[in-house]
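The complex is shown incomplete by one protein chain, all other protein chains being positioned as in the whole.
The block that comes next holds chain A.
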Amino acid sequence: MPAMPDFRFSAQSLQDYVECQRRFELRYIQKLDWPAEESSPYLEFEQFRQKGNLFHQCVNQYFHHLAPQVIEKQIEDQEVLCWWQNFLAFIATQSFTFSTAETLFQTHIGGYPVVAKYDLLVLQKDGNYTIFDWKTTAREQKPKRSAFIQKMQTIIYPYVLSQCRFGHPDRNDIEPVSITLIYWFPQFPEQPETFPYSTAQQVQDEKMLADLIHEIVIKPTGDFALVEDEKRCRFCVYRSYCGRGEKAGSMYSADANLDMEFSDMDLDIENVEEIRY
C-alpha cells in the first residue's frame, strides 16, 4: 500500500479488506469512483437506507434531549414509527449516568489511526461502558449471531474504547471487562446480540488488528487479490470493473450483507461544509 498520510482504518475499511482485498484497494487506495448499483431493487434499497438514517437521526435527537413527541412528528413511515416505538420501550429499561450519541473515537495501532463511530455509548452507575449499535435489516429474519462474531466492527469497537483514557493521562486504560458491545435491532427489539469484552479478548484483538494492518501496509500495489467467492461480487459496485457479472444482487436475498445505515466516515470526520458564493 502506498503511503497515505491522511488515511484512517475503520471497521468498514478492514471489513472490506477481509471480504475482498481488491475492493479495499479500489475503494481506499485508488479511491475509484464506479457509479454502478450496489444492490437491487434500487429504489427500495435507497428508501431502506433513508429509513435507517431517519431512525438514527431520531435516536440522535433523543439523546440531545428533544421530547419524544416532537421527534415522532417527523416520522411518517409506519415501519420507522414502529422501530421508534420499540426503541422508546427499550431505552426506558436502561439506566446510565452518561451518554453520547453518534460520536467518533480514534486510537492508533502500530502508528496508524483507527476510528470507530458509536451510535450510542453509555456509562452505567457501576462504571461499566456499553456501546450500542442500531441494526436494521431488509430481511424478515434477524441476522444470526454468527454473522457478527467475526465482523470487524465487533472487534474494533470495544478495542478502540479500551484504549481511551478520558482525561486521565496517568491512569490505566479503561478496563476491557467493563466494556460491552450490543447490537440492537429495532425490528427485533427483544433479541439483541451482546458481546462482553475481556482482557484476553483485547490482547488477542490487538495482535490480530496489528497483524492485519501490517499486512495491508506492506502489501505492494497490485497484490490485492480478488475474492474467490464470486457471490460477494453481486453486492459490490466494482462488479463490471472486475469482470464479475452484470446485475446487482437483491437486497432481500439470504447472502446480502449490506450496510443499511450508510455513513461516509471521511465526511463525518471532515465535517467542514463549504459555501461558495
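Here are some notes:
The criterion applied here is as follows: a residue touches a chain if its C-beta (ideal position, glycine included) is under 8 Å from a C-beta of that chain, and two chains touch if they have at least 3 such contacts; residues count from 1.
Just so it is clear, contacts and distances are computed from a predicted model.
Missing from the rendering is one chain, named in UniProt as "UvrD-like helicase ATP-binding domain-containing protein" (options: "Fatty acid hydroxylase", "Cell division topological specificity factor", "FAD-dependent oxidoreductase" or "UvrD-like helicase ATP-binding domain-containing protein").
Residue in contact with the omitted chain (choice from A:Phe48, A:Phe105 or A:Tyr197): A:Phe105.
The omitted chain makes contact with just one of the residues A:Thr194, A:Thr221 or A:Ser240: A:Ser240. Residue in contact with the omitted chain (choice from A:Asp33, A:Glu140, A:Glu190 or A:Glu228): A:Asp33.
From the options A:Met1, A:Ile75 or A:Ile179, the residue with contact to the chain not on display is A:Ile75. For chain A, the residues in touch with the chain missing from this view are 5-6, 8, 32-37, 42-43, 54, 57, 60-61, 64-66, 70-71, 73-76, 98, 100, 103-108, 111-113, 115, 121, 160, 163-167, 169, 237, 239-241, 243, 246-248, 269-277.
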